[in-house]
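Only a part of the assembly is drawn; its chains keep their places, and the rest are absent.
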Amino acid sequence: MSGAPDYGRAFGLMREGAGETWRDYTRHAFVEGLKDGSLPREAFLHYLRQDYVFLVHFSRAWALAVVKGETHEEMLAASATVNGLISEEMKLHIVVCAEAGISEADLFATPERPENLAYTRFVLEVGYSGDFMSLLAALAPCVMGYGEIGARLADEATSDTYRDWIDTYAGAEYQQTCRDVGALLDGALIRRLDEGYDQLPVWSRLCKTFEMATRLEVGFWQMGLTP
Amino acid sequence: MSGAPDYGRAFGLMREGAGETWRDYTRHAFVEGLKDGSLPREAFLHYLRQDYVFLVHFSRAWALAVVKGETHEEMLAASATVNGLISEEMKLHIVVCAEAGISEADLFATPERPENLAYTRFVLEVGYSGDFMSLLAALAPCVMGYGEIGARLADEATSDTYRDWIDTYAGAEYQQTCRDVGALLDGALIRRLDEGYDQLPVWSRLCKTFEMATRLEVGFWQMGLTP
Amino acid sequence: MSGAPDYGRAFGLMREGAGETWRDYTRHAFVEGLKDGSLPREAFLHYLRQDYVFLVHFSRAWALAVVKGETHEEMLAASATVNGLISEEMKLHIVVCAEAGISEADLFATPERPENLAYTRFVLEVGYSGDFMSLLAALAPCVMGYGEIGARLADEATSDTYRDWIDTYAGAEYQQTCRDVGALLDGALIRRLDEGYDQLPVWSRLCKTFEMATRLEVGFWQMGLTP
């Protein structure tokens, strides 16, 4: 998978460690359907609605990162992300859904699917039970996976059907967010565990957390295909 | 569903509120397979292994109930349950699996299925984010559902294949646990919200928590059927 | 104490319930020293430095309120406060201290006094162990107490020595924040417990939380007088 954007050292190692699971996530049939436009509109809207519910809990997990941060920089970085998610990304979903005739009230009332719940509760529980590093390891697959998918699809897309979605995640702003989160992760690890962090036993647990979140992303796409 | 054991008022109301979902859980094909002995041994052992991993996290959730308790009685009741789970019920699984040739090391290494993870992380997250009442509402379906299933199957079983499993949950000790947890729930609600607790808006949220945990139990049985 | 600003019903009831403790807090010798300018500069700067450390943990507690919020409105309101605290109020302290010759590095390195630690850890623990309402009850005395003190001192101050400090909290923006947090508290209570919330047993626990936070504010001012 050469050519993937560089989001920092720790992310690179975790991504490599997740192996096939990472590929299953970033090359999922749902993603390929976005690329060539073959994804049914119904599946896309179903996904968007579930993703809205996802963002509610994902924002809560990022807010927990503010609580768990140990420096002003860590708190500021996490806080900026919470704001971006709650004020911007959630609004975007409201707009897209509104254009498709789904009212805001209707969007709010979306029943949460188990595949969706499994993912966010896993991330939140890791965040509550563990420290800042564990929480970032659970948050990274979503943030950076979408960045990697967006970047690839901007090159490879053969249809304009889902161009808006692709542009959001391929865009300079989102790509910068991915690099920022990658730098936050690198800094957090070095600050606590020094440069040799990937030689410590705790590293394998962080990688397992990353891989499990990646597996739950696969489940999320799969759910997207079955409205 | 007359004839179900009486585990207290609040549980009765929540169970009624969960309607069909409660029935789907307590009358699941997996349960009926335990009753008439038609459940394949492979499925049962697969379930037992996943249930062992489940108990690890379920014990953690009960330990969280000790933290969230507000009286000595609440702390003592939750603490006794943690002990029972960690020292007794988990050992029971080790013994049964050992008899089936599954070593303890093997049992420990069981990979957690997403349906399993979804359930325990949901309960733990409710426990971390909410108060003692919310946590009990999330814990109740597992505790009392098994009590109700055990009591019914003790009467209705047409095969001795899974008699040991049935006897455990139909037994006087486990039935007493169900009544104790029911009384703990009733007491917690009255102590905080007074006798009219089921007329307050917060009650509908507690019932939703109970129902979601029940739905996740359905998913757990379903997983049991697909080793 | 007629003439105190109106920050909503629940706050009014809690404030009344805290009785003498509320008076000890809002009429503390430290406050009167701000009013007539008799507070030694050294005490003020010592207070400012401790208050900076306080704000770090207070921001974390507000971030926890985002995690514990149950509606988009609750999350948004809490998130806006986190941002205000981390991006604005903490910067203000940095500026004032810099003018007094205290470098940012020096400010960061301020050793936390036990009276300071007691307060923030109490609030954070209430936030972790309890729900959104409990956390707001622990956060309210700081937010609204400063509003009430600022409003009174804007009228009664006989010296310009601490005019900047007074203006910050007497200002329209901060007064609006107090009314917003008051409305957030009122809304949270009604949404969960209905209009009769102050008749329920849980209400007395919320009031105890509010009163303990108020007592810890008294300790904080007292600490301010003993650099």
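Just so it is clear, A, B and C label the chains in written order, and each chain counts residues from 1 on its own.
In this text, a contact is a pair of C-beta atoms (placed from the backbone, for glycine too) under 8 Å apart; a residue touches a chain by one contact, two chains touch by 3 or more.
Only a predicted model underlies this, so the values are computations on that prediction, with no experimental measurement involved.
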* Structure fact -> Chains shown: 3; total copies of the one sequence in the complete assembly of this file come to 4
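Here is the rule we use: only the chains that are shown with their structure count from here on.
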* Asked: Since chain A and chain B share one sequence, what rotation angle in degrees maps the C-alpha trace of one onto the other, as a multiple of 5?
  -> 180
* Far-end chain from chain A, centres as C-alpha averages -> C
* To do: List the interface residue numbers of chain A and of chain C, divide the shared ones by all numbers used, and answer same when the ratio is over half, different when under half.
  => same
* Find the geometric centre of each of chain B and chain C from their Cα atoms only, then give the gap between the two centres in Å, rounded to an integer. => 42
* Structure fact -> In whole angstrom, the CA-centroid distance of chain A from chain B equals 32
* Measuring from the mean C-alpha position of chain A to the mean C-alpha position of chain C, what distance in angstrom results? -> 35
* Asked: When you check chain A against every other chain, which residues touch at least two of them?
  -> 124
* For the chain A and chain B complex, residues of the former touching the latter -> 114-115, 117-118, 121-122, 124-125, 128-129, 212, 215-216, 219
* Structure fact -> The residues of chain A that touch chain C in their complex are 56, 59-61, 63-64, 66-67, 69, 72, 75-76, 78-79, 82-83, 86-87, 90, 108, 124
* chain B - residues contacting chain C, complex -> 67-68, 70, 128-131, 134, 191-194, 199-202, 205
